[in-house]
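A single protein chain has been omitted from the complex, and every remaining protein chain is retained in its original position.
Residue numbering begins at 1 within each chain, and the chains themselves are lettered A, B and C in the order written.
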Amino acid sequence: MERRKVLFQCDYNEGAHPRVMERLMETNLEQTPGYGEDAYCERAASLIREACRDTSLAVHFLVGGTQTNMTVIDAALRSHQGVVSAASGHINVHETGAVESLGHKVLAVPHKDGKLTAAQVEALCEAHRQDASFEHMVQPKMVYISNPTEYGTLYGRREIEDLHAACEKNGLYLFLDGARLGYGLAACDNELDLPFLAKHCDVFYIGGTKVGALFGEAVVISNEELKKDFRYFIKQKGGMLAKGRLLGVQFAALFEDGLYMEISRHAIRLADRLREAFAEAGYPLLVENRTNQIFPIMPDSVLERLAVDYGYCYQERVDESHSAVRFCTSWATKEEDVERLIADIRA
Amino acid sequence: MERRKVLFQCDYNEGAHPRVMERLMETNLEQTPGYGEDAYCERAASLIREACRDTSLAVHFLVGGTQTNMTVIDAALRSHQGVVSAASGHINVHETGAVESLGHKVLAVPHKDGKLTAAQVEALCEAHRQDASFEHMVQPKMVYISNPTEYGTLYGRREIEDLHAACEKNGLYLFLDGARLGYGLAACDNELDLPFLAKHCDVFYIGGTKVGALFGEAVVISNEELKKDFRYFIKQKGGMLAKGRLLGVQFAALFEDGLYMEISRHAIRLADRLREAFAEAGYPLLVENRTNQIFPIMPDSVLERLAVDYGYCYQERVDESHSAVRFCTSWATKEEDVERLIADIRA
Amino acid sequence: MERRKVLFQCDYNEGAHPRVMERLMETNLEQTPGYGEDAYCERAASLIREACRDTSLAVHFLVGGTQTNMTVIDAALRSHQGVVSAASGHINVHETGAVESLGHKVLAVPHKDGKLTAAQVEALCEAHRQDASFEHMVQPKMVYISNPTEYGTLYGRREIEDLHAACEKNGLYLFLDGARLGYGLAACDNELDLPFLAKHCDVFYIGGTKVGALFGEAVVISNEELKKDFRYFIKQKGGMLAKGRLLGVQFAALFEDGLYMEISRHAIRLADRLREAFAEAGYPLLVENRTNQIFPIMPDSVLERLAVDYGYCYQERVDESHSAVRFCTSWATKEEDVERLIADIRA
Partner (left out) sequence: MERRKVLFQCDYNEGAHPRVMERLMETNLEQTPGYGEDAYCERAASLIREACRDTSLAVHFLVGGTQTNMTVIDAALRSHQGVVSAASGHINVHETGAVESLGHKVLAVPHKDGKLTAAQVEALCEAHRQDASFEHMVQPKMVYISNPTEYGTLYGRREIEDLHAACEKNGLYLFLDGARLGYGLAACDNELDLPFLAKHCDVFYIGGTKVGALFGEAVVISNEELKKDFRYFIKQKGGMLAKGRLLGVQFAALFEDGLYMEISRHAIRLADRLREAFAEAGYPLLVENRTNQIFPIMPDSVLERLAVDYGYCYQERVDESHSAVRFCTSWATKEEDVERLIADIRA
């Protein structure tokens, strides 16, 4: 009998969490106004403001990550300004130049495991100010970080506080891409929470696409300058969903009874199981992290055998006979699939 | 007892057709690759190619209309080229300058009931060529039309043939926005069909958002130049849905058993009922059409009374005491709601 | 003997006024810093601030008109904002979509002889605010006018005051394109002066290219928001001349001894002579004005004969046998050439 192939290459292989689908079904034939101006969006926004413990926050719902990044960044920058990002940042590598297509340079800087430091931001701004021909260079105005990063690593409280301080001192906005935020907040070494993020970021978003929703990212804005006219930008970038209530219904489902964190913890528990199995089997990791992305370094021959039954993502060649790959768990990952994979790793 | 308010202001007040939802539920926990490279998208594309009777067509699925317009137009134009549109065109009025935000001028021309003519295109191109300073002006390179138009009007076969010929002669692309295409094809005075459109347009799209889907527009490309690298543009404009199969599943449902046309006809039948009622009550129409948008001119006092129980869309002031408004039907409109409205119009 | 053909089609057929050339020659081998940070630019800026009677003005020198328009407008607008212009405005017609190429929509409105009114601005802003889907439309943020206009017409004091008030009330910037400003200020029916413009415009420019310089436009900014970071925009748009002192030297020459107005008056005097001659010969004007552009309506047969000896600019067909054309005078127009043309008109 042929075994079902299980996909671990990313965290968006399935649809939505059943409770989310249930709410979409229940509300399907209700009539609501369009473009996010319905009661479900208002309810979801309220729940998120509550979770962030700040009633003054602006909350908007967009469909996907690239769209959200380009909308937020374009809303923040004037033409001569750029956004600082780790060279590995999603906006710098995997969005087909969406930020540049809107006229803004990504100021890419070297990174350690996908992370930026306050010292880097400070140095960049200082260098810009000191340069005699500073007007011939793009002015840094926003810092883009993601948490978890592309490498599944997390920022600590102190690191975020320092970035926040460096940004404030130099007149930059701090923007946190939380496409996988749930898997960061649920990690055993996490130090952050939503109120902390709302306080230290000018804008951040809570990813739904990878954490239980069919699609959707909830943008949370604390900075007054960025709140102004934000819906114009959503519309102009093509991100204003006609049936906006679909986003409201989903985020309300995710934030009503703690579902968002509950399913995030599920993914993390299985990731930790898997990480343990790789360690036991003697496979080192390319990057240490405790989130839902695992980067084992394995012999190519073993990877070839695993590829028959499992999907994973090729990351990079490590030496002539070894490669680093990526396995992801998610809210939808089945315990039994992880156990089967673990058994096969051991074998 | 309070009466339920019924919304007629647009055709995207509800979720999706139950058969579409059913297919989303059935497939919800399946694992598929992301970004539209799954079997459901391939299946839906096949069905659409079949419906268009041309297996060489490229078919792509995007989330919404503004996004689709900006992606197609940006993929077609170089920086010095513009897109010709009726001044009333959606891209010229209601997309917050999305086309311009990508660097392209909308060359707006006067219109009759939302429609462009081949003669206008011809004249514009001729004027451009004749102008001594033609290089100081934006070069027309694409013609954008919608069918039905913003006013619910339709193009005839001959009109499209002439536009196609004018475009071909002058080296322009012809792009048809079919956000409400089903409601055009189902109209009693419709002369077009999908194979005809595929043959005469360089690119067009079949709207799902307004015709039975939660969201989604199916872009059909016949011109080889426009096919090239199109997915880069989808990604760059933020339109590449991570769980792309959601679009494939929906469009497959709509095109498998003729559902798309079946539900379009439902909307048209109810619109025709309503149109009749307005006529009987002596309310003239701002624009004559047989699609799902009706533009009666009514006394403000009557409109005020109707507004308690019905949503409609304000269109324009006609005289001191009369306004034109818009009522829309859709796949989701209930027969009983239309009957109730008709009764109230009569009253 | 063949007669020399005299060009009247525009006001930039020659090089620069001899006194300007003299100053360029004298300073040619001096060494100065680049990019407009030299003593000549500072001197010219001072002279202009003095002429405007406001020492707080920012003054920048750019090379040409299109460049200046796109730089000022891009510096003023965020992505979702547009610039209001008469449909005949240079930015809307003759700059190959430069404004749109930077992402901004030109909100074209109908015009009377090239002019906009405060009432139009007011109505546009009011309509935007009242529209239920205002966020789906480009937000008006700047008003662009030119004085003289494309039709050589002028704004009166009251008209500018009203535009200023309408802009201020609605949060818009007022930007005046003065590519031909000298020929406006020197006209017999002119009501404006530089201090008045500096007080009522957020930004305007004093054209040099058409008024005695080899090239160059002096941008005068009174609004603090627009002053900020302006040099970044000049550089980004390619307008920061390496040898910026060439602009300073020229504008200093034009503003030191009243040369700018002196040569403007010369052009106007000859234009008035010419206008008189057209009137005497019974040729009506397409547009009435008293600046350096004249738009006579003449029989095509006469135009054909004149074309042997004179250059003029074709404007538009008036009827089957008559066309409107444009004759321009400038600082460089020779008295004898005008007399010769007048004699030929009479003949």
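Throughout what follows, a residue touches a chain if its C-beta (ideal position, glycine included) is under 8 Å from a C-beta of that chain, and two chains touch if they have at least 3 such contacts.
Computed from a predicted model, the values in this text were never measured in an experiment.
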Where B:236, B:250, B:264 or B:329 are the choices, the one touching the absent chain is B:236
Contacting the left-out chain: of A:13, A:27, A:68 or A:96, that is A:96
Among C:240, C:274, C:287 or C:324, single out the residue that touches the unshown chain. C:240
Considering the whole complex, which of B:43, B:80, B:112 or B:322 touches the chain not shown? B:80
Which of C:70, C:172, C:221 or C:342 touches the missing chain? It is C:70
Contact set of chain C toward the excluded chain (per top definition): 6-7, 10, 12-16, 18, 21, 24-25, 27-34, 63-68, 70-71, 95-98, 101-102, 209-210, 214-215, 232, 235-243, 246, 311, 332
Residues on chain A facing the left-out chain by the touch rule are 79-80, 82, 93-97, 100-106, 108, 132-133, 135-138, 314
To test your reading of the contact rule: which positions on chain B touch the chain that is missing from view? 35, 74-75, 78-80, 102-103, 133, 135-136, 139, 229, 231-233, 235-236, 240
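Note that only the chains that are shown with their structure count from here on.
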So, comparing C-alpha centroids, which chain is the farthest one from chain C? A
How big is the gap, in whole Å, between where the Cα atoms of chain A centre and where those of chain C centre? 50
Here the gap between chain A and chain B, centre to centre from mean Cα coordinates and rounded to Å, is 33
Give, as an integer number of Å, the spacing between the C-alpha centres of chain C and chain B. 42
Contacts with two or more other chains occur in chain C at residues 79-80, 102-103, 133, 135-136
